[in-house]
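Omission of a single protein chain aside, the complex is shown with its protein chains in their original locations.
Now for chain A:
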Amino acid sequence: MRMSQINSFRTGPDESGRFGIFGGRFVAETLMPLILDVEQAYTDAKNDPGFAKEFSYYLKDYGGRPSPLYFAERMTEAFGGAKIYLKREELNHTGSHKINNVLGQILLARRMGKKRIIAETGAGQHGVAVATVCALFDLPCKIYMGKTDVERQAPNVFRMKLLGAEVEPVTSGSMTLKDAMNEGLRDWVANVEETFYIIGTVAGPHPYPEMVRDFQCVIGDETKKQIMEHEGRLPDALTACIGGGSNAMGLFHPFLDDKDVAIYGVEAAGSGVETGLHAASLSGGKPGVLHGNRTYLLQDEDGQITEAHSISAGLDYPGIGPEHAWLKDIGRVNYVSATDDEAIAAFQKCAKLEGIIPALESSHALAYTEKLAKELGKDQIIVACLSGRGDKDVHTIADRLGVAL
């Protein structure tokens, strides 16, 4: 379907969980009845004003929302182009946008009477958020994390343990986010009755991509209101980084039908998309089926999944949420990329220009924002999603810059 034929970009997924050809429910039969239960429970929750009220309460009083939309004046001046606003998701409790989704899912898990929580994590931001809400609601929780990520994100591993979570290092496959997700699914199959799996991004079997998107849409809904207060009009462009794509989808979705707003999703190009060492599944992958959904995947000719490469553990995943795959194919969102080096440079600039240490993930969005700001005139406005804070990345940056801590 061509873009011009679509009345609204916000109606997906269809009843079988598809966004165009993407999405679906590609899971083992053991999980299917539970997946259908989650779908039913989520539908009921959506229709229950009590659920929305409870969710808003926790977002505000526990999560610290709304997050500010901040005019980055020095950054704007330094780049010399469009006005740059930063959506400050890094100021949320636990330091990233991940708390939005986990609050929604844990409330749903409680409604369903589940007694145990599992999750996968890459950089550890999602894992920390899950460990946090499990402490809050007194539920046991196990976090699967690739061994490589356990090593490069040590501070977050310790945070999760302080919060009472069990962190299970995953040694299969490439020992990163994809393998953590495999182990999470294996755990779920074995403990299907009692366990709720809190997926951290807009991927996985239906209804997860839709549900996580809905919980993250608070980012875009707030942004829309806040930019009207600041500028009296909508922005010209949005930028956000994409691993699985949850902060991006949360920012983008409320703007999809505002056709004058250009939208840019920034994937991790690692050493460069042309080198093959990257995590840009939309730019460098093709459609396939993994982790419960059809989407763009990094894979070889034989359909074997290949390893993603990125300095940022949170973007180091060979797939992407199915709704992003659809938005790419119909052309509503522009998917671009930023390399490790570009992200590191953006990380340093943000720190020095604005006094904000951004997550390496978010630094990818900032790197592209600089390029875009320079192309656009001074009368234009860009909103970039600053999805997380970068304290966890200080060691990685020091390493790259050859500084011994």
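Keep this in mind: contacts are C-beta pairs under 8 Å (C-beta built on N, C-alpha and C of every residue); 3 or more make two chains touch, one makes a residue touch a chain; residues count from 1.
Going forward, contacts and distances are computed from a predicted model.
Taken from the listed names "Transport permease protein", "Succinyl-CoA:3-ketoacid-CoA transferase", "Tryptophan synthase alpha chain" or "Superoxide dismutase", the protein name that UniProt assigns to the chain not shown is "Tryptophan synthase alpha chain".
Touch with the chain that is not drawn comes from one residue among A:L297, A:A359 or A:L376, which is A:L297. Of the listed residues A:A78, A:M112, A:L136 or A:V189, the one in contact with the hidden chain in the full complex is A:V189. For chain A, the residues touching the absent chain in the complete assembly are 16, 24-34, 172-173, 178-179, 182, 185-186, 189-193, 287-292, 294, 297, 299, 301-305.
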